[in-house]
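I'd like to ask some things about the structure below.
Only a single protein chain was left out; the remaining protein chains are all shown in position.
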């Protein structure tokens, strides 16, 4: 199992976990927990694929992820109180920052492959990185957190997508461009979070 | 006119009717009533078709349904108080349960035709059956009812979709598989509703 595969699963699980927490805090039932977790984990990539008209969707090709979230949703309700005690906020932010980096760069590179112009490609990267959380908050009847809490999040993704695009154009090897910009997003997010940076 | 056609129209009308009621309770105008009714009746199937990339959409091919909802929306505002008196909750739940069964099985069978793996096909069945109501509640600024009221609803759809998939794989005649699992969903929903069963 490659490192990308592991990171991908971590990113999906983190997305699902934040969905579990929000769905529980809204007193949803097990169907709501699964639905919100699924939307959080796959919403960004699904919206990107619909906008780009790419099929099959990621989670359609890999039904094992959907099944995994389904099984987790069934045990999530009793387990979530225990889990929240074990798992610190720092751990959640770290895993989420890894997911943000990885999903964003996957999004921007797929948009480039699909022939998108540069600015649109960077938007697709950000959409892939953040729209799972946006859709989660819409379903849970909240104003999306990433649009209002003033902490750098989408901006980290945006900066990292441009870092990737510039490296692509200047002939940096593809693998290095991908990894360094994904990790750049993760680092940018974690440092600004740890320092309590606010934009505007 | 076949029995399927009649059931289909009943299912759409029931969806539209629940949209009328929610839009009225939010004091929407006639445009809102039509929009919410339309989204409730066709939202689940439309989302499924977008995810599967099937075109033309059901309501695009059959514009008579859109016209019907349009005409009903124009008379709905004055009529809705009277209608709510005549129509009992039991009748609404019954018709809605018929719609849930029919739409779910149509959804899962179309997903199979499109070559989806089994778990994804069952999800597409559930999406077709329940997402009209989810989108209705999002537009009306509510947390979707099916995700939080704890009564078996999506679960009835899910169980029936698997019943259909198992019958398909074991060589049960297609017609019988379709009808028995659609009615199974309807019966499952109505019995649990009548008994006041709660999950979790």
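Going in written order, the chains are labelled A and B, and every chain counts its residues from 1.
Convention: a residue touches a chain if its C-beta (ideal position, glycine included) is under 8 Å from a C-beta of that chain, and two chains touch if they have at least 3 such contacts.
Given the structure is predicted, the values throughout are model-derived calculations rather than measurements.
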| item | value |
| --- | --- |
| Given B:138, B:161 or B:190, the one touching the chain that is not displayed | B:138 |
| Chain A residues touching the omitted chain (full complex) | 50-53, 116-120, 123, 134, 138, 141-144, 146-150, 153-155, 199-200 |
| For chain B, residues in touch with the removed chain | 23, 26-32, 35-36, 46, 50, 53, 55, 57, 59-60, 63, 66-67, 70, 77, 138-141 |
